[in-house]
Each structure stands twice: as structure tokens, then as C-alpha cells.
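Structure record follows, encoded as C-alpha cells.
Apart from one protein chain that is not included, each protein chain of the complex appears where it belongs.
When the chains are written out, they are named A, B and C in that same order, and each has its own residue count from 1.
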């Protein structure tokens, strides 16, 4: 076995040093009936690299990649170009094969990048502080809901109909086990403001998404004001972090907690994960913040450095009184985010966001011009929704046959008859003018 | 430009410090008529990563890879499986982006791996010393011929008809400019011993290849004896280094200089390069050896370390009296070789070589059984030659249509009518039983 | 050498990417266009690469040496796994693209599920939990879902947790709406069976279950495990097993045989997906017959018409019709850490059933070797053999003036990452050493020599240890200062 350095001689010598007859001795506490004698049946034996690589390659070859043709799927994960240097950085042995920086003296590489990450996220969202990342956008959202309940000592959460269905369900699942009431408003293309009417004295938070799952961009300011009027918090969600390069940040619109998915920066689509959840908040909420946080300090020589901090919030210290049970972040994915964001800078991010928006505008123009297509999103960043006379699943299958992966049928997220004919389609810097034209042409043919 | 850190501000400040008006000042020594004003015409402007990657991907997609189906092409480059960890190692920034180890105090990483490489090559070939690598097998062969001429002070080189045509031509081209006579014997499937009759008092060396270009394995001992009887040297060549895991090493058969191609270990096919030339020789010839060499020494504290040494042979010191004009080795490729060989060890190499030989035996069995096929190689390692009634180019094209890349037509290397119907085919650990069966079936159908 | 922050070296006008110029068309942002820049600094590619490469060299890593963090399981990360995860067929596919176009990806999930089920003996597995703690949450939520089904969710709220447990266990129980009751540890480092029995005497109608790590955080196998399982089942509760230490028994013991109802598996620990400085994790959770139907969305089924894999994504009555599934809800968007699944499956196929058994055995052998080599110099916390990690108390430091933390920092100067310290809490000044199976005997010997030397220095009261490390990129860092005056982000200096 190529990964196991012990030789038969080593094993024999070590057993002798230990004074054991065989490794079976070490398993003597296992109830006898549960001791397995040979390898578990019905499972194959070890294989060399060549064989395993072939097996996995064959499986990979059964999938159609987002780069193979015109591709317009979004809804919480976006096809962007990641510079090759980002992957080089995260594959550095010293980043890839290290652990949580429990010993800061020999983990400044990880810690400083986390500090840079936290700073970038706070600046991007217009917030005061951010943590070292969450599992993904959806779990960041559920943690934000729980955090809002802790901060307000209230047990009711209102989720807008524009929040990604998976996010809403994740929030509900997490909250309900703790006896928190979760009200999820019916799906709506452009009605985040419907939340306003739900702010009551027992409301912990309103949860709005912009750009929302259908693509609509919303001014959150009145929602924040409504929440604050009832001493509730506004939790703002995004699934496309690139939008923050072009849109007014939630922090400037009054959000108290901002959460979102960071995949678009630095991370591949990867069939859904691992991604990187972003969570930022106001300074006053920092001690209610879940997850790992890195802070600046000095060493015994007075030199500046970084450590994990505020750990009294966390499970390994507080146990059953912790703010959450979380004990990892999205380390490598957060590093990829930070490295890519460092390559972009404000200039690159703004340019990238503009290209995304222009691609979506071009797409909207091209599709709107087709008979039978109704655009359902007046304002948007890089994602639009449209309705046709045809059931969306059948429509997408027909597009697929013409080589175009046209988006997500809304009913896949919201199984409701009124959304049966709605398609959600995203465009990024990876979508070429030819690809957009091909989409329009294919759609025209399908609807003809 | 993403690779250029200077900002317009930086440039202005620097010009001021220098006291120059513009960069044009620095080019004032260029004759005026030769100064270009704008970017060179008829060439495109800079492009982003996404665009360049797309362009290069499209070109890559036009090629058929050796992994796409049954593939039996050898003749000096072989399809082997390289462990993924080898590529990780050579992509380490500290190996990838460093230079020739001129400052040994901060280059021990490179130097120690070179020392390990030299030791491995010497042990593999059964020789006393080896250098830090040459450009590839063919240039190693031409350097060996020149080295033999220097060592013997003779100017005649005899090349067997089993030596790879490209190697023979490379030797001839290099030698003829120096007034050395090169005799290349006619191509022969299994007649390395024909060299024996050519050993004369003015012969600097006999150059034999085993396994030869057609695949035949030969005992070099009588050739070495014939050479030595005339005080000439035996230069032994191989193009498939994996063979040394199973075959008696040239050093045990009396070779004085052993050269060969190291690509098979650690390096991809890569359409012909970069590869890594191996050169080993007897201790007494070491000061005639071309190329870079690393040696052990101690530092000021008495600690053992490594440096480049014997540089008085080299061009940067000896200039027009140097043993060769070479000033690089195949650094990264040699590192890949060393890392892969370290993973193999004697046990892995022996096993790998055995699998290769068995695959070739299976291939020989399967093809020999087909009507019209005549095997031209009695003994072989992982490569065989066979003749059919059909012109080899047409035969290979017909096999290609059946999805089998069947080998190399001998006439591509030796444009001679008597070889028009000969195919040279290699099999390695990458060739499956199914692939070999598919070859046999396709060949049967083509010849039917 | 200090490496400056990107904020000190970059500028908002610098960028390390080249993008085509936007066309400048009218926006459709509804007046929400950003008015202020982000202030984010950019670096050219050479600067960015150098910055992060230099920073990386300030880290210790498994690729540089033994990383004996007990209960963290730092083993070799095979590079084949990284290569496979980056195949475009896995890395460049979208979770919501048409399912017919991602059948290979779903086959990966199916194959990994099959292995996990067979290795644990369990009939079902939830793949979406994103980390170990998330898997705990999934398992406890499944128990909660079962209690809802039984109409007992409001009454059965008591979860027993040993005091030696990871902090995640009590935290998870509370997050899932349960109340935690601690079980005492016995003097041999295991659950105190008498204490457990006492707590299950009388009325057990409030018992939801138990959360037990096995092998436990003291590196010991709970020898009464079957009895514990029976007791909890008799009390009407469920047995959640924390699978953090499954690597010690994989291929030798099937948790189902021990009576487990739910167990998460840290793919990074047992199946060597990289830790990456703290994540990402992946915590698939196996479930017993009693809990299987409560597994969360998405649920993978096979289309009866054409044999294609299909994922039921959301709460959709039409899709669930005809099944007995009662999903507990959703753990996260999409369907879990696919990139970790490809790596773990690659690792599993490389080892095979025989190799995985050897993994467990070598891990345990290595830990026992360390325990044997050090037992005369340090103080083993408990008698007898250990499983995959060796636990020492600070008894040998008595009266030396040296503490566990000093030993840890002393090991840094020896060129090693320290062991886990002060955990588990049940052992005073604990030092928990887990070498894993991917260390050679020579490496173990060198490590033991170093630790022995530090331990001897400590026993002799060597004051220098209290200031260690001396040879690391930084000296001891002031964690109190960091917590007292938190500086959690860079801020532009005021002009």
C-alpha cells in the first residue's frame, strides 16, 4: 500500500517494543461478536493509481461540463473564470495539508490569510466585521437567523419569497429544532418589500435576498427601516458575491447581518460544494457571531501577529452554551476567495461585475425580443427570469437538445403550478456573444 | 497587464529618479531606422486569461490523446502512468521557479535532488558516475560520441543499424561539424553484433542500442569486447529506461558510456519534449563528461552539503576549450525522474518493468496468431516489430479508423522500401488486455 | 521576515486580472449601482503569488512533518485525490444543471454511499452535512424527526453526553432543542456505566438518546458499548455515535453491530480529504433502519424507467408520493461537499477493503508504539493499550513549574507541531498524540526522541521552556490581548 510506510519488519519490531503479540491485542475491548476477521465482504481490494484514475475519469466523462457549450445555469452557483494562480496557491502543501491554526506560532500563513479574508468580506459588504467563513451561503443564512434570535431574544423569523428555496428550507430546518417560528413568504419575482408588513414586536429578523433567487435587485433600505422600527434585525442574503462589485452594499442599506455565498470568487462550480459562506455583521453583534474568528495581537518580542480569538463563544470552550456547534470553516475555499479577490482588487472586481451585468442585459435583450417570452425581472444583476407558454422542464430539455443549457426551471426550487413555465437564467463573463445568440436562436426555434 | 506590477505612477517616479524623460531615452543606442514606434503590426494585442485559455484549449482539443483508446506508439517515447505526487513536487514554487544552483547555500533543494538523480542513474545503468542530465536521449547520444572521440583522440564513430534513426542523425550532425566520420550501418531488426566487424584501430567508439529501435534486446558483451580489443569504447544507448528494471544493465555488459532517454520515468509524452537525457560513464572518463555535475562537500561549519563541481570542463570557465557548449540540464524533468524513481524503488521498478514486458509478450502472442503477420523481433522488452503484406502507413490508417493507434511505420524513421510493410508497436502497463485484444481484432479485420 | 498585508502593498488601481473592456451599456440595476468603491486592494499576479507563497512558508503542514494533533487525524493527503477532484467532469459541473447531464457525478455519490453503508453496516446515509459538527446536527435532527413521528418530541428532551465528549456534542444537542445531561467518566477513561445506569433508572420517558464517541476522546474503545446501546434503547432513546475516530476501527468493526442509530463520518479524518487550515470538512451521516427515512433533502433515487439517478431536491409531495420518506428538512443548499466525495472515493478505492483495515491497524499500532516508547518518561493517562491516539496527563510535570503548554511550545522548537493539549478535559493537562498510519517507524522514533528530550527538560524544571518557542516564525502570541481588544479586520488609517 503506497500510502502506508510501515514495513512488515517495522510492524514486528514495534509490536515487540510494545509487548503485544499482534494488532488484535489492541482491539480486545471490542465485543467479540463485533470483531471482523477479514476485510469486509462484497467490497473490492486495493487498486493502483492507474486503475483508480481510470475509474474516476470514466465517471467524470459521463458529466457534461459548463465549459462545453452555452451554459446559463445560476441560482446560487455561478460559472466564473478562476485564475490559474489561485489553484497554485491553495495547492501549496503548507496551505493544503495543515490544520486549524491552534498553534499560531507556526500557522501565521493561515492566520494572516484569514485576517485578509475577514477584512475583504467586511469591506465588500459594507459591514464592520466578518468571521473566518462558514460552510456555505445557505448555512451562513441559517446561522444568521439563529444569531438574530439570540441577539434579540425573540423567536420568529420572516423569510422573503425571493430567498433561494434551499436557503429558506435550511433556515427553517435549523430554526425549527430550536422552537423558532419561521415564516416563509410565497415566491415572488420582485417583492422583497413584502417583508415590511411582517415586522412585528416579536420578530427577530427579516431575511431578504438581493439579487434575489429570480434575479431581481432590490433597495433594502425601507426593509431595514421597517425592521429597525420594531427593534428587529435585517438579515441580507446574496448568492452571487460578484454583484457586490456593482451594487450598493447591504451595509449601506441598513442590513445588520449580511450573509452569502462566496463560491463565485476563487471556487469552481464543483457540483455544489465545497463552497464558502460569508458572514458579516455590525460590531455590536460580534459576540453573537458564530464560527471561527481571527484577530491581531503581538508576540513575546512585541512583533505583530495573528491568533484565533473570541473562542469563548465557541463549542470547544462553551460546550452546551456555545453560539453554535460549528468547529470548522471553509479554510481552503476561503483562501481561494481571498487569493482571487486579491488578484481582482477593486478595479478588477468592478470590471468583472460590469461584464457580468452587461452579459445579462444582452441576454435579457435577446430573449425579450422573442415572441412568447415575458421577462419577469425588471431589475437584475447577472440573472433573469422569464416565462414562456411552454412548461419549463420541457423547454430546457428542448434547448439541451440544441446544445444550450438554458438555466433552471423555477419549479425545481418551488414546486408550484404558477411557476411551471418560468426559467431562471444567469449570464457571466464566461458567456460569449455567440453563446447568447445561440440561446436566443434555440429558444426561438423551440417556441416556434 | 496582469504580470506587470509597475503602475503609471511608479513609472513616472522612477524616470524622475533616473533623470530620464521617457523610456525612449534608454533605447538611444538603437540605430534610428530600427526603432519601432508602436506595437509590431499584424499581431494581436494582449488578452485575459479566459480568452487565452479558451484559445489554447481549442487547440488542445484538436489532438487525440494517448489515453483515449488503445495506443501502441513507442519508438523513443512511451506512454506510462506517472503518479500525481510527482507533478505536485515539480510544481512546488521552490523547484519550479528557481535557477541553476549557482549559490549553493540557498539551493540545497535542487542540489540534493540532483545528487540523488546522479546516484539513481549510475545504479540503474550499472555505471560508476552520471551527470546531472542532458537535454534528451538523442543529444546525450551525440555528446557520448563526441566524448568518446575526445577520450580516445580518434575521429571515427560506428553506429549500429538498431539505433533510433533520429539518434543516429543527431550523432551524425553533431560529429560531422567537427570532422568526425560517422558510419551508420543499415537498419537491422536484430543485428547489433554487426558492429563487431567495424571495430578498427581508428575507431573511437561503437554505438549500440538495446532494446534497439525495433525492440530487440541484445547481449552487448561481445560488442564491448570487440571495441576494447581495439582500444575503442562501447557507447550503449537505450530509449526506454524502464527496460533497465528487468534487463542486465549495460554496465555489467562492458559499456563505457551509457546514454538514454529518461522520459518514461516521471515525464509525460508531451509531443516530444522536454525530456531528460541520461548519461553515465566509467569513473576514468569523468573529466571528459559533458554537462553539469553535482558533488558532495562541506560548509564552513563542517556540515555536509552539495555544490556544482568539475566546472573546469565547462564552457563558462573553459570557453573555446570546453568539453561541450552545454549550459543547462533538464532540471525539472530530472526532478520528475528522481521523484518517480524514488516512489518506485527497486521493487516498484522491477514490477513495472515486468508488467511492461508481459504486456508486450501478450501483444506479440496476439498479433503473431494472425494470418499474414510476421514477428521480426525474437527477443524484446516492451516493443516489437512485425511485417504484413500491407504497406504500413495504410495499415495504421485502417487501424486508426477502428480506433486503434497501432504503432509507428518503420519507414517513417527509415525511408527504405524493404521496411515499407513493417510496424513498430510498443505495449506498457497502460495497455489493457482489452486494448490488446482490440488491436488483434482490428488487425485481423484489416488484413482479412 | 514579516509579510505585509495586502492592504499595505496593494492599491485599488492595481489588478492581477485582464478583462475585456465593458461596452458601457446602460445598466438595469434600478438605481442601485454602487456609489463608492470597495476600497479593496489589488495586486499584480507576480505580487500576489509571492505574497501567498511567502505566507505559506510560515505554516507547518503534514507535508513537512509529523502532525500529532490528537482527535484531529492529520494524515497524508494523496495527490491523486487532488488531481481527480480537479477533473473538469467533476469540478466544472453545476448542482442544478439537468440531471441527465451529471449522471457520472451522481454515480460517485452512489458509490461512496455504498462504501460508507457497507463499512458501517448501516442501511442509509445522508450525504449533505458539510462537516463533522454538521453531521452530528443531522443525526440529532433525525432523532428529533423520529420523536416527532412518535409524538414524543416535547417529552423526550434529555440527551446523555459523557464529560469527555467533544464540545460539539453538547452544543449540537442544544442546537437541536435537547437538554444535555453529563455522564461521568470512569477511572479507566470510559463511560462510567454505573453513572449511566443511575441516570437511566426510574422514569426514562424523557430520554431522547445518548451521544457517545467511540473510540472515545481518550483514545479508548468503549468496551461496554453494546450494553450502553441496549440501555439507551430500552429507555426508548437513540444511540448517536460521534464517528470522529472511526479511522481507528474502519474495516475491523461495523458501528451497526454495536447498536448505533446514527453516526457522522469526518471524511477528512478517516478518508484523508485535506484539512486546508481548517476546512472544508464533510460529514456524511449513516442512519439505522429506525432513522433512515428521516434523512434530509436531497434524496437520491433511481428512476424506474431508465435507471438514471435522480435527486429529489425540495419538499415536493408529488415526488415523495409512494415512498415512505419523511425527510427531516434540509441541511444546506444543493447536496453536500462533492469535492470531498470525489477525493474520499478515490482514497477508498485506492485502499480497498484490505487497505482500509490496514489503515486502522497501522494507526493503532503507531499510537501504541508512541505510548510504549514514552510511558517511562511521561504519564499515560490510563492503563493498557490505546486505540489510534496516546493520551498523557501532566502528572509527570508535578512540581517542575512547567505546564503542558510549555511542552507543546517546546516541541515547536524541535521542529514538530505539538500534540493536542488540554483535551479531553477529563484528564489534567492532557496531551493527546495521534500519529496516524501514514508515519514511518523512523519518523515515530525521531518524534519520540524529541518529545522525550523535551519531557526530560521539563521534569528538570528547565525555565527556558516557559518562553518557547524560540525558533518558530513568531514567539508566543498574546491570546488574551487579542480577545480583550479584538482587531478583526484591517482599517485604513485615518488621515
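Observations
As a working rule, a contact is a pair of C-beta atoms (placed from the backbone, for glycine too) under 8 Å apart; a residue touches a chain by one contact, two chains touch by 3 or more.
Model, not experiment: these values are computed from the prediction.
Every shown chain that the unseen chain touches in the whole complex is listed here: A, B, C.
Only one of C:442, C:464 or C:491 touches the absent chain when the whole complex is considered: C:442.
Shown as candidates are B:156, B:172 or B:376; the residue that touches the absent chain is B:172. Residues of subunit A that touch the chain left out of the display are 1-5, 7, 46-51, 83-85, 87-88, 93. The chain not shown here touches subunit C at positions 1, 9, 18, 44-47, 49-50, 53-54, 57, 63-65, 75-76, 78-79, 350, 415, 438-440, 442-443.
Rule of thumb we're sticking to: only the chains that are shown with their structure count from here on.
Ranked by the number of C-beta pairs in contact, the top chain pair here is A-C. With centres defined by CA atoms alone, the chain at the far end from subunit A is B. Separation between the centroids of subunit A and subunit B, computed from CA atoms only, is 47 Å.
Subunit A and subunit C have Cα centroids separated by 19 Å. Those residues of subunit B in touch with two or more other chains are numbered 2, 49-50, 83-84, 88, 93. Contact with two or more other chains is made by residues 11, 13-17, 19-20, 43, 45, 49, 53, 78, 80, 82-83 of subunit C.
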